[in-house]
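Every protein chain but one is kept in place in this view of the complex.
Chains: A and B, in written order; residue numbering restarts at 1 for each.
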Amino acid sequence: MSETREDWHAVSGMSDLAEGCARAVTLLGEDIAIWRGENGSAQAWRNQCPHRGMRLSFGQVRGDRLSCRYHGWQYDEAGQCKFMPAHRNMIPPATVCVPSYGCREANGLIWVKLEGDGDASFDAAFDDVTAAGGLETGMLFCKTIFVDGSHEALADLLVAACFPPFARASQTLQDGGFECDILDHGRSPDESHVVVAWKRHGSDRTFSTSYHGQRQNRSIIRVVAKTEDDSPETLVIALQAMTDKRTGLHLVASSSGEAESDGRKRLYFGHWAQRLRWFLENPDAPFDGFRPWT
Amino acid sequence: MIRLYDYILSGSCYKVRLFLSILGQDYETVPVGFYPAKEHKKPEFLKLNPLGQLPVLQDGNLVLRDAQAILVYLASKYDQSGLWYPDEAAARGRVSMWLSFAGGELMTASAARLHDVLNYPFDVASLRKSARKAFVILDDHLAEQELLDWDWIAGPGPTIADIACFPYVALSNDGGIARDEYPAIERWLRRVMTLPGFIDMPGMLMPWRGESPEEQAV
Partner (left out) sequence: MSQKIPKEETQHMSKELDPASRDQWYVIESSEDLRTNKPRRTRLLGRPILGERSTSGTVTIREQSEDGKLLRELPAVERYGYVWTTLGSPEKPLFDMPEFEEDGRRLVICGVLTVRTSPGRIVENFLDLSHFPFVHTDILGAEPMTEVTPYKAKLDESSGELWVTDCGFYQPQAMAASSGAAEVDYRYRVPQPYSAVLYKSSPGKADAFDLIGIFPQPLEETVCDVHCFMLVYDDVSSHEGMLQWQQGIFLQDRIILENQRPARLPLNPRAELPSRADTSAIQYRRWLKNLGVQYGVA
């Protein structure tokens, strides 16, 4: 769909692209090289050196330049070739450059836009999302999982899903634990959210959590979990449509602003994501907390 | 003098070459005609290792097969620090667990490579599927270790478990397995590649070490 090429899509957690690294990501069937130089900002380029077609994702990052692995041609962050080792005293012609895509980092994720105008549209694209409280500042990247399936099918499934609880009250976030029993689950009468009754292993106290899953735009799902008197806990799942048969799911949670507690939250959602992945790979398995609402 | 029966393209032999380099230990190499001669399947070699596999290490009267066993021996005998194969029970258990993974689940990536490069008649689709499953397990594990401030497979420091798991992961492209979906593995590979005494092998792509003086164009 041509309009999705003009959307911003998440392709990686920010912390999954370290300085001095380059790797490949697939978005809407395109082979893209993402890399980060010593100046710190992430770049997203067509994954093909204009010289002999070598995939630049295999390149070496040297300072603020990406060096193609085949003949060592060096490109600066603007995609301009600055050095051809076979001709050490020549300034490469301006025509030797790598096409780049819009690339922005926000909310713990790296976002890429394949077509249309670049940076200017980023804030506009997320204005309504931010206003709805979907992508606040200070969000914490937790984990990316990859599954077979189209992002459309996965989005539908996730919006209506019933998840195991993630809530402060459960203490599940405190100790990275995951052990709870689902006692009952159902859709609210107005169909706007899912309600789950549950308790912790080894405790008699029952909790009730309501999940409000919303599709923020074509590829962002926001789930707010509200457990009784607790403040709500937000989880955002940004979908990366790699091909029509494979999707990346980038999980971002709200940051507490405190390193140790954020660390525990990342650990918790790391496990949670692994369970979600297992569920998505085994859709016929009996209900154990993950379930799409049919 | 330690003697290593070796094939340059073997990731298993490379585990031993790599660790010997890290230990700074001298040794003699005996190249064995793995391909196309299949020397390792012939009677002369089978006397050394009846399984017909490389690497084989000879140290004095001791003859050892199996890359993981060789790593255990070399660490026990030659590692002055005692860190590569730690004494402490839990650490040793963890190292052993991942040594088994290296000689077990990760060998699907090795087999896919043998199919793709040397035309071994395997069901490569099935091998790649299994290898990816193993890579997901390793990636999940490494990501979790990082959250607990442990940068290495079996603990806070590098051990022979890292050496054993490294080659066939680093060479996965040779077998048609890309690593785009394993960012924690990519970070760990880089840590291994920057260990003092690290040497590479054909098919491995090294990160820039910022050493060579460049005369840049004006």
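In the analysis below, contacts are C-beta pairs under 8 Å (C-beta built on N, C-alpha and C of every residue); 3 or more make two chains touch, one makes a residue touch a chain.
Small disclaimer: the values here were computed from a predicted structure and weren't measured.
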Residue in contact with the excluded chain [from A:S15, A:Q48 or A:S150]: A:Q48
Candidates B:A69, B:M97 or B:L118 - the one touching the absent chain: B:L118
Residues in chain B touching the chain absent from view: 7-9, 31-33, 35-37, 39, 116-119, 173-174, 176, 201-203, 205-206, 212-215
Hidden partner interface residues of chain A, rising order: 31, 47-48, 50-55, 58, 69-72, 84-88, 90, 95-96
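What we mean here is this: only the chains that are shown with their structure count from here on.
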Chain centre separation in whole Å, for chain B relative to chain A (CA means): 32
Interface residues, chain A side, partner chain B - complex: 12-13, 16-18, 20-21, 23-26, 57-58, 60-63, 67, 69, 82-84, 88-92, 143-144, 146, 248, 263, 266-267, 270, 274
Parts of chain B lying in touch with chain A, wherever the complex brings them together: 140, 143-144, 147-148, 178-181, 183, 186-187, 190, 205-208, 210, 214-218
